Structure formats: structure tokens, C-alpha cells
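Structure record follows, encoded as C-alpha cells.
With one protein chain removed, the remaining protein chains of the complex are shown where they sit.
After this line comes chain A, so read on.
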Amino acid sequence: MTELMPSGKVTAKIFPHPLNAWYAAAWDHEVTSKAPMARTIAGKPMALYRTRDGRPVALADACWHRLAPLSMGKLVGNDEVQCPYHGLRYNSAGRCTAMPAQETVNPSAMVPSYPVVERYRYLWVWPGDITMADPDLIPDMHQMVDPGWAGDGLTIEAPCNYQLILDNLMDLTHEEFVHGSSIGQEELSESEFRTRLEDDGSVTVERWMLDVEPPPFWRKNIRDRFPDFEGRVDRWQIIHYYAPSTICIDVGVARAGTGAPEGDRSQGVNGYVMNTITPETDRTSHYFWAFMRNYRLDSQLITTQLREGVKGVFAEDEAMLAAQQAAIDANPGHEFYSLNIDAGGMWVRRILDRMLQAEGRALAGSAR
């Protein structure tokens, strides 16, 4: 008989994060060669900076000697950071290169240096086993840099476990209730959706709303491309999840009945909501997002309007996520139960659980 996973196994309320994974640590422009910056990624405090020739570096943010934060220090030489307390210096590999008041350097002296890759406008770090850090594992977010797309984004410092944000993005039914004034509409919870695990290990949740009134956000967008637009639209949301915590959502509307579900989007507007969520601690997350579009690429006005519009929408999510985390912490004896709409989020949890198992950190048997 096939042994099934116990019910509720992956509905942990505080979900641990894999360490053998690339996480976005910062936007490319945030990290400079002027001064190091402190940021905690997957529970590991890091000092981020660039060498004089622009290469990004992530060192553990604690001096080998007495653990003073290197992020408070200054950058010296070509690729070194100097501890603000006693002046020990470390190169970009984390090796100590100078100690005060002695002629040699203790060969043990080093701080961990995390692999860093700059890609898709983010700096990605690998907090786990460095021998497994393969840059090909960075999730595909090519719309961030593709000349066929334009847009911008921001970071939300979300006061919640990262899995709550993944749940939020894997089920957009909530738009009807949380974002009623911008992108929500009744048809969201009425329309059918399909959830599938792809051969490449990604998860797709696809939902089409045919012949519906466009909500205000989408009416504005389609009019940016077709100023005389009136009437109804076919609307789509196709969610792509890439482990551990990147979700790119293909969204858009087209004039109703012009063939968008069959692949002809020429009478519509298409956006990509780019989301990559980096656990900071068990109860806080760095949520990096951007909204990209593939029409009117040269309009900075539209780029700014979309960024500010989505910022307003996401502030509504942030408020809900903060309240949800607070309620979780205030109700330690209560468990999570699942609905049909959670299929996408439950696949994400199962995939993350398998990554944790591979690291020897599986969730306990029927852990809640």
C-alpha cells in the first residue's frame, strides 16, 4: 500500500526556509562600493558591498575577532572591508588580510563569504552549502531586463513568514476581497482555475475570466494602449512559481472575444508581476517586486504610474499579511485548514518541504 503524507503535514504556520537556494538580497542599485550595507538573508546577517571594480560581495556581518558588525565598517583597498572596532581587514573572499599589533595574520581568521550573482536587477545570494551554488538555479525573471519589457518595482519589508506571501500570490481569489477598488472583481472567485505541477518542477495556476467588465486598474492600462477602448474584456492571470520563492504572474486583458485565450493577445495589454520573496527571519521577509509591461515601452509616465499603482495595491496585501501573522502568533493553539483555492500554495509547500528534506531539515511528521 502506498504510504500517504499525514494530513496537515505541510501546513506549518511558521514555515522554515531552505538554505540551499538563491535568494534576492538587494536591488542592484542598493549595493555600492562606497559603504557596506547590512541585510539579513535567510536568518544570516550579511554585509553587502561592491569591490572597486563593481563586483558584488556578501560577507557574514560579524568580525571573526569579537563579532562587531562589518557593515558598520568602511571599504578599503580594492575589495576589502575594515572592521569598525579594531581594524581587522577582510577581502572579498572573507579572508582576514590584516590584524592590529602583529606581524602575521592568524590563518584561521576569516568570515564566511556567500556566493553572489548579479542578475535580473537583483543581487542573489546563496546562504547554504557553497559547493552546491549553481547560478543556473536562479529563477527565470528575464522580463526584468528584456528589451521587450519595461517597468520598475520596489521592496516591501513584510512583517510575516515568507510562506504567507507565497500563499497570497499563489491564490489570487483574495483580490476580490482585499483589492476591491483596483483589481478585484466578483468573477475572480466565480471563475475556474487550473493548478498544475510542470515537468521542470515549477507550478502553474491559470485563471481566465471571459467577457467581464475590466476593473479600474485594467481599464486604465488598456486605454493606455487603445485610447478609445470601451466595453468588456477577457482577463487572465497565469501564475508561475519557481522554487524556493519566486512567483512571476502573467496578467492582462484583451478586448473580449478577440482570441486571447487561444493565444492572440494583439487586442490587449500584457503585464508581468515579478515577485521574489526572501526570508529575513522566521517572521519577517524582504519582498522584492516589479511590474513589467510589453507595450508603450518608452513611457516613463506609465512606468511610474504602474509602480505607484501596484505599490498601493500591495500595501493592502501587506496590511493583511501583518494582521494574519499577528493573529497566528496570538492563536498558538489553532491550526491551518485548507480550501480548494489553496492548491497552488499547497504545491509550493510540498516542494519546499522536499527541499528541506534534502537538507535534512524536514518538517516533523504531522507538524503544524
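One rule holds in what follows: a residue touches a chain if its C-beta (ideal position, glycine included) is under 8 Å from a C-beta of that chain, and two chains touch if they have at least 3 such contacts; residues count from 1.
Please note the rule applied: contacts and distances are computed from a predicted model.
Trainee: Given the options "Oxidoreductase", "Iron ABC transporter permease", "Monovalent cation/H+ antiporter subunit A" or "FixH protein", which would UniProt use as the protein name of the unshown chain?
Mentor: Per the UniProt record, the undisplayed chain of the complex is "Oxidoreductase".
Trainee: Touching the absent chain in the whole complex: find that residue among A:Pro69, A:Pro84 or A:Pro112.
Mentor: Touches the omitted chain: A:Pro112.
Trainee: Hey, which of A:Ala133, A:Ile156 or A:Val310 is the one touching the hidden chain?
Mentor: Only one listed residue reaches the unshown chain, and that is A:Ala133.
Trainee: Tell me, which residues in chain A touch the chain that this view leaves out?
Mentor: 60, 64, 91, 93-95, 97, 102-108, 110-113, 115, 128-131, 133, 360-361
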